[in-house]
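Sharing a structure with you now.
All protein chains but one are shown at their positions in the complex.
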Amino acid sequence: MLIDLSKSSMALDVALSKARELNLEPLAVVVLDSGGNMVAMKREDGAGILRSEIAFSKAWGALGMGFGSRNLMERVRRMPAFFVALASVSNGRVVPVPGGVLIRDDDGKVIGAVGVSGATSDQDELCAVAGIKAAGLNADPGNDVF
Amino acid sequence: MLIDLSKSSMALDVALSKARELNLEPLAVVVLDSGGNMVAMKREDGAGILRSEIAFSKAWGALGMGFGSRNLMERVRRMPAFFVALASVSNGRVVPVPGGVLIRDDDGKVIGAVGVSGATSDQDELCAVAGIKAAGLNADPGNDVF
Amino acid sequence: MLIDLSKSSMALDVALSKARELNLEPLAVVVLDSGGNMVAMKREDGAGILRSEIAFSKAWGALGMGFGSRNLMERVRRMPAFFVALASVSNGRVVPVPGGVLIRDDDGKVIGAVGVSGATSDQDELCAVAGIKAAGLNADPGNDVF
Partner (left out) sequence: MLIDLSKSSMALDVALSKARELNLEPLAVVVLDSGGNMVAMKREDGAGILRSEIAFSKAWGALGMGFGSRNLMERVRRMPAFFVALASVSNGRVVPVPGGVLIRDDDGKVIGAVGVSGATSDQDELCAVAGIKAAGLNADPGNDVF
């Protein structure tokens, strides 16, 4: 199953509301279906012009590897050369910091991903998770790997 | 001036409402600021996975050349080689059919563009224009050139 | 020899003055040295955001092929497939319409090129030629080929 536009829009708008509530730096938020194709995106006024691509690549990288982008953070420290290769294999669509969150249905199947960029990585992730939950779906940001 | 997220969202959502009202094929709609950077996009359920890029490139091509994409349609017939070159110069960001509509402020300055893809080009353009007008802005789809 | 910054700036500024005198559409003007590397460029307010790249590629294509871009116009009609290949070989740096003008020294050696985009191709070329002459150099826009 793929996430639909209606739930994608809800997740996106709640992620942005969360950011405003917390008074974060301006964000870009991107929602992808499980095929890695964009369903919805918004970039807030004042956000840097690369923020959309970073948000996209956090989400795409999560789908690409099969786990939330938080999971990639520690791996990159252990295997830096692998991630240099990944950057190239993926044409830059893997950004290994928190804020790329998988969306799972109640059976645990991946139906899409949300990527957020603009604030700190932890804040980006928090907004993504809030959006996904508000849409009645399950958020998988990836676990810390030690 | 650049179009802001609030007006971009309004233009986008009205463009999609128009499409549902007319019972058109599923659309992708993209809103760019005047610098060619994405501010908002949505892709309806069932729309082909290239529709977002086509919508993007209709809007980007309009900004790139400085006139609405309807204007490019006849030019391409007269100078096909120029448009082969343009496709390459622009990395595929020029799609010379109607549906890439410039957004102008009341002084006539370009502040962004809306691109729509999924239905016929004329219908795509109609939705883009409806959205831009609903946001209180001026739509410039380009004139037919003969 | 390569054109220097001083003469490049002069050529560029006179090309733009010419455009304002003739009340043309807003232009982008690019000056390249004989190595195809940019020495100076300006894009006027209101010019489309792809105009710089088109101007660059008119000039680069002239250097790339060894004759002014006017020369390419008729060739493209005779050998369209060759120009599709050229677009690809050059990564989009050949635009076969007038407005890419070689700069020659008094011995006829190519020392750079000027590319102009924004108005009609003939007007673009006229401005490039005016700029090059004002800098005391020789302009080679390419001949019409029949």
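By letter and in written order, the chains are A, B and C; residue numbering begins at 1 in each of them.
Operating definition for what follows: a residue touches a chain if its C-beta (ideal position, glycine included) is under 8 Å from a C-beta of that chain, and two chains touch if they have at least 3 such contacts.
Owing to the predicted nature of the structure, the values given are computational and were not obtained by experimental measurement.
Participant: Can you work out which residue in A:15, A:32, A:63 or A:97 touches the chain that's missing from view?
Facilitator: Hidden-chain contact among the options goes to A:97.
Participant: Against the chain that's been left off, what residues of subunit C make contact? List them.
Facilitator: That gives, for subunit C, the contact residues 4-5, 8-9, 35, 37-45, 49, 52.
Participant: Of the residues in subunit A, which ones touch the absent chain?
Facilitator: Within subunit A, the residues that touch the unshown chain are 25-26, 46-51, 53-54, 57, 76-77, 80, 83-84, 87-88, 90-97, 118.
Participant: Pick out the residues on subunit B that sit against the missing chain.
Facilitator: These residues touch the chain not displayed: 1-2, 33-37.
Heads up, the rule we're going with is that only the chains that are shown with their structure count from here on.
Participant: Using the contact definition from the top, classify how the chains connect: line, ring, star, complete or other.
Facilitator: Chain contacts: open path, no cycle.
Participant: Measuring from the mean C-alpha position of subunit A to the mean C-alpha position of subunit B, what distance in angstrom results?
Facilitator: Here the centre of subunit B sits 27 Å away from the centre of subunit A.
Participant: Suppose each chain is reduced to the average of its Cα coordinates; what separation in Å results between subunit A and subunit C?
Facilitator: 44
Participant: Out of subunit C, which residues touch more than one other chain, so two or more?
Facilitator: Residues: none.
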